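Yeah, one chain of the complex is gone here, protein chain that is, but the others are all in their spots.
After this line comes chain A, so read on.
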Amino acid sequence: MLVLIASPTGFIELILFFAVGAIGALCLRKDDKLANVRSSFFAIVGSLWGTIFSVGALFALNTILFSIGTPVFPLLSVSIAIDKLSAFFILVISLVSLFCSIYGFGYVRHFYGKYSIGALGFFYNIFILGMLVVVSASNALFFLIAWESMSVASYFLVVYDRRDPNNISAGSLYLVMTYIGTACIVLAFLMLYKFTGSFDFTIIKTMMGTIPDWIKNVVFVLAVVGFGTKAGIIPFHGWLPSAHPAAPSHVSALMSGVMIKTGIYMMIRLFLDILSPIPEWWGLSLLIIGSISSLLGVLYALTEHDIKRLLAYHSIENIGIILLGLGAALTFTSLGIHSLALLGLVAALFHTLNHATFKSLLFLSSGSVINQMHTRNMEEYGGLIKYMPQTALFFLVGSMAISALPPFNGFFSEWLTFQTLFQGIASLDFYAKWIFVGAAAVLAFTGGLALACFVKVFSATFLARPRSSEVAHAKEAPFSMRFGMGALAVLSLLLGIYSGHISAVLGYVGRDVSIFHDVPALFLSSEAGRLVVGNFSSVSAPVLFALLLVVLVVTWGVVRFFVYKKQEIHTGITWDCGTDLTPRMEITATGFSRSIISIFKSVLKPSMQHAVEYHDAVSRYLPKTRTVTLGVRDMYRLYLYEPINGFVVRLSRYVKRLQNGIINAYMLYMFVVLLVVLFLAVR
């Protein structure tokens, strides 16, 4: 059975499902409904098969290795290698796209007659297909083709809602930054090719000894920039907060939940597998990058009142947390402490899985809110828990999971990340130790700030009184959407409760990476569902969950039924100090986070503009209106993107002089080029 599932045929079937879904949707584009049914059906079946296939591949004995067709080009071969690491990422992608596709089936209905559903189905399927191939390709050129199809498909999904000019500019920014990233990746692979003579990952890996150190360092920097752009690390994150919100919600969920993880996958693949042995500073610099990304990500999230932009900033924060685990793993690897390195890798992988579930859950439930409210501005929500109770519950689960509250899954992967950092503090030399202390401090503050941020999001969206008249018309989402969200919410809880077992499986995945082959399983073990780190720490998710639940139920039962049973509960109005309470008196999302923003004003640079209009322009005693605009200056746009943009524009202006429209001049250029080429060739 296992052999049948985890076979090359299984993978080809997986690819075919999405390919058929994509082409079918394109063929049926005349009929919106049919196109939606067709593309969703194949996406759902394909992801379901992907889940089964990847679980099979996780427990298969060998790596699934195969090539399709005879190589037409000498360097490009369509070769696939699915080891445990790839299988794990296929599992994450399939799992999330399964629920997103179910949700999408109901969600895309509001695009009927507005935009082409066929095109959406086509790009959606190609997008998932691209991600699946990215994590399983073992030839650099083939990988780049998959990487590009994933990026281009996601670009078209970002600009899908094309009537909003903001989406078009977000898409352009995304495309430009993706290509800058891809350029770095291409350069990295070319440098590896120059020294190994191959684009095949396995051959590159065996030839690693022949590569000089400085080339490896350059490849590292290029890969961090290239894959980091896709993963959204600060300061290469510029595209992320504008592109993710622009896409339809189930696509944002996929982009934030899994697409950015393909960057993480390639970092793990390159740094831990292909390029090893590695110097110590790689891991330390990833730790620093991860710390900056997570802290700044959550701080920028606090300043947002666009719900999807806020979630996008949290993706940056969580990528930072994943990088903390990965950076620690790299550091330990370079120092030869493989058991701790495995712990770090497991923390990173577990957080990858967890972030994929709760972030897609949050995007899906915010999507169903936006669908009803027709705005992404949280200040116009309020009180939605009464109109959309189930969506609210799912969002609450997602908020608790992302804020690392037990017994949901986010807590346990952050726990593992913390443990990895603690181990580093306890066992490393001076400089590395202080970087680990800094990383742990950042992780601690990030947790607290994320909690504050999700109190803000949840209360501004779902609690108190409605802040706009739209709220009263809001209705609960249709069944398919609720099913997608509900399943992810349950998954969040289950991944938390079974964290002990899951980290054992992840330890098994990690040991498949060649440098960890002979690490004993003892250090990170799990018995009776407990997560155990050596003699240092242990926590049991099932006990924690059961204890919280039992104590909660008993408390409720005792207080409700054994103490003063006759108690009457009246409903009244909130204490209003004698005035009529209006929604304007509630705290807003902006107001809620303003005190934190003021505390971090050196980083966030908050801005405030006053404008007063007077009744009487001469005396200026009686103001008619006062406006206060609160905002935050975008430091990256101001100090990084704008200067680079200005430089490129100025450069282009100089280059433009060459293109003067005089044909004689162009002839001259050609002549000069010809001479130079001839000169070089003859020499």
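The criterion applied here is as follows: a residue touches a chain if its C-beta (ideal position, glycine included) is under 8 Å from a C-beta of that chain, and two chains touch if they have at least 3 such contacts; residues count from 1.
Going forward, contacts and distances are computed from a predicted model.
A single chain of the complex does not appear, and UniProt lists its protein name as "Formate hydrogenlyase", one of "3-methyl-2-oxobutanoate dehydrogenase (2-methylpropanoyl-transferring)", "Formate hydrogenlyase", "Acetolactate synthase" or "Spermidine/putrescine import ATP-binding protein PotA". Taking the complete complex into account, A:586 is the one of A:83, A:317, A:380 or A:586 that touches the chain left out. For the chain missing from the display, the contacting residue among A:81, A:168, A:218 or A:463 is A:463, taking the whole complex into account. Contact with the omitted chain, checked across A:64, A:126, A:400 or A:439, is made by A:400.
One chain of the complex is left out; on chain A, the residues touching it are 383, 385-386, 392, 400, 403-406, 411, 414-415, 418-419, 422, 425-426, 433, 437, 440-441, 444-445, 447-449, 451-452, 454-456, 458-459, 462-465, 530, 532, 535-540, 543-544, 547-548, 551-552, 555-556, 559, 563-564, 567-576, 581, 583, 585-587, 591-596, 598-599.
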